[in-house]
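For this view, one protein chain was removed and the others were kept in their places.
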């Protein structure tokens, strides 16, 4: 198979995640107790045997950069290839991923890959894209779009209509085709042509150039049939997280044959106290649990004291929930302290968000 | 000794380096065949037993980020501390390092260091700051400034006047005291107060707040007496590089007891051909040398063909100098190709700069 | 490259009294505490005390330790060169020779130590569960101007016969040794942690090496000889949790103590952590019917049964209607339905069939369940003990 380079384009991640993205980019949002969104994209690329990956980090990247390090924990820090961090820079035109491509073209140019596999970070699944890559290459496609037969209407989502042979007939923001997952393959040569055309117009987003130009190219779709989670808002985030508590969904995402690598953590195993009653929950390591936890997702290093209650909720790393606290239908961000007197109750349709500890300098002052 | 955290503040690096900083920040400028500017700052911090270091990366950081990785090659990727990359973000007020401090205060706050050692990347030496740190702590200073008795007038440089006991009397942009090296220690508590005061004024730079406020604090200077190189322009860069060809200067910078760690490279040793005549030069690994090289500095992976001449010049990584080419008083940036017909002659006062290969997308198009 | 102190970590122990737990792995490589292996505690102490270089001396089933340590990454040993070296017995010019005793294991590595020209050598064992900042031990050694300092702890009187017992005067000076005495006159036990002045130790090792009647052991030969010849032997009294998991009973007991909070892998006082190799298992899941109390559960587990006072390593699966009590379950084990277990230790990847009931009374040693055991028991008619 021809060589393929992976691009994780975080500029295209739609962000309606409210306080979840106060201090982090979408790709760095924690998910499923142990992971961040970007783990799934990275692992799917690695399962597809792509080991040359560039990331357009865009905004709020500090948490992401420290999470990724040199890519060592994902096996990506080899000498001749690996993970390239392409940071945002004040001279990149805001919100133009085309400018991002142009400013960093040398990095893409020096790879001897003929094709690029481009993805955002919000399509969460555990798979290998190898069969799509085979279709793309054997059919000599210029572009191949990964789509799903999702029937749910989503605002701002892009849909793709294809004929019976998979040939793309229409790409648009109107919902009258299959949902575009944000994952696609493109020939490097084709990408160069599209960027040249963008320079002649006022297009700032690659996808908009594609929408106007794809008919000039050999463009197909590839239908993804496995389970997936696709999120662009905090409500969807809550909903998708809760779906994981179903045992089949959990096992489907955590498939044994496709290990999901994530950043190495050094927590001790989770300890349950005498008074713990935990049911229907997903739990990370390093926790000290002595309260009541039902139908919830707990991340790492969390303490739930005796007499605290967590229900239908998501608790991020390092929270301390004191005895007597009551939390229901909520998302509690990192390092939060919930005192014994607090009662936090949201609704399933609109869970309450407790934001990450705010920047301390302001509080110091 | 109390714990000290290191801050490498790249926002304060003055940049008059012309094309040397077209594609990289000042901290990423190659120096002395094997190194980048930032290696010296990092190593001096490490020699001072500071192993918790945050970097304000500011602009053009891609090359720097890929160079640093997770800090592994400098021994800085331990679990509880290490290297924190604090990237620039579109919401940081341009050119305000105070805003950088505020936006990243949580990172500094969570360290249990009482003092910060702050440095830019343009003060190049090979030392340990431990005796300055001891003076700062034992004298219970709020701030301690590293100065040198440099008598040369420099534009934009900051000077510090002190009394015989080292007590600082004046800090200003006028050259009537010792040269401030950009390296200083500050109590975390004092920094918080200065930032609070900055918020009440329109000051954007920490140094400007210090200049107006230092008299309220216990502020001393510490005179650095060893050899050093301090650069803010390409002419000074050329001049300082050439000084390294003096054996004493070389041995002083490369002191045996203070190893300078740099990014691991995997070049083979340098090979000399039958026709090589090399004299008075400093040379990196991975080169193939068959030409005439005199009084020059060569970085890594360079090919100099038979019959090519390099004189009083600096050649960066991966250049190919063809047979017959003549280069004198020049700085040739990375990946340059100098054909057999080319003659490049600058003057010692103003050497010619051959810029790094320009971004290829424009040439492809 | 001169170093003040070289650490030698003895990790060659056979651990015979651990029975099937050490049938194919070295004692220091035995899993412990839901995530770790016994050697992790000494290794983590070394790195966090900045005790480098460390020579890890392996012998019995050395590859199990070599595989576990791997690149040394997990303990931060890869920052720079020669921080950790695995020292299996190597042939000298005349052919292969195995380590014959704890002292011999150091004698055969004199060259390794000499290259660092150290003042002191710290000798550790890879068999113990504890947190310790070795800098305090070495500071004590320097203060006392000792030739040898032995770290020691008060053990229950009934355990004294398992240890080397030390008598000291009020100045920390050692006056007498008793090696595993039947009737001890002191309950201060040697922890097998020694600091030696290297020049003196080398002299004794070389002499001992020529003595054909010697066991080449620190406790039996080197230290008594030094005491006899009036060298300055001192005690460093250790405060804190320390456990030699030398028997199946004490191995099980140490896990119960972990659940009681007598020891945590994170030492609050000294900020010492325990590090180990990380495995990429997903979060664990407690399902409908699952109930976990006073237990430790690691990543990858799925639990639909009742777990009490037990330690579960990675990727253990407990099905519905089963109860596990006072047990230790190693990585990858699967527990069927309607299973009832008490005071057992389940080996890696063992599958416990439905309706198995094994409850070991407190008067007996906890039982180690292996696949062979399960198969054999099934043949003779069921698993109800």
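Things worth noting here:
A, B and C label the chains in the order they appear, each numbered from 1.
One rule holds for everything that comes next: contacts are C-beta pairs under 8 Å (C-beta built on N, C-alpha and C of every residue); 3 or more make two chains touch, one makes a residue touch a chain.
What you see is a predicted model; the values in this text were computed from it and never measured.
Of the candidate positions B:283, B:308 or B:327, contact with the hidden chain is made by B:283. By the touch rule set out above, chain C reaches the unshown chain at residues 23-24, 58-63, 66-67, 70-73, 77-78, 81-82, 84-91, 93, 95-96, 98, 109, 111-112, 277, 279. Summarising the interface, chain B meets the missing chain with residues 32-34, 247, 250, 254, 259-262, 264-266, 268-285.
One rule holds in what follows: only the chains that are shown with their structure count from here on.
The central chain here, found by comparing per-chain C-alpha centres with the mean of all protein C-alpha atoms, is A.
Of all chains, the one whose CA centroid is most distant from that of chain B is C.
Chain centres here are Cα means. That of chain B falls 47 Å from that of chain C. Centre-to-centre separation of chain A and chain B, using mean CA positions: 36 Å. Touching of two or more other chains is recorded for residues 266 of chain A. Shared interface positions of chain C, i.e. residues touching 2 or more other chains, are given as 273, 275.
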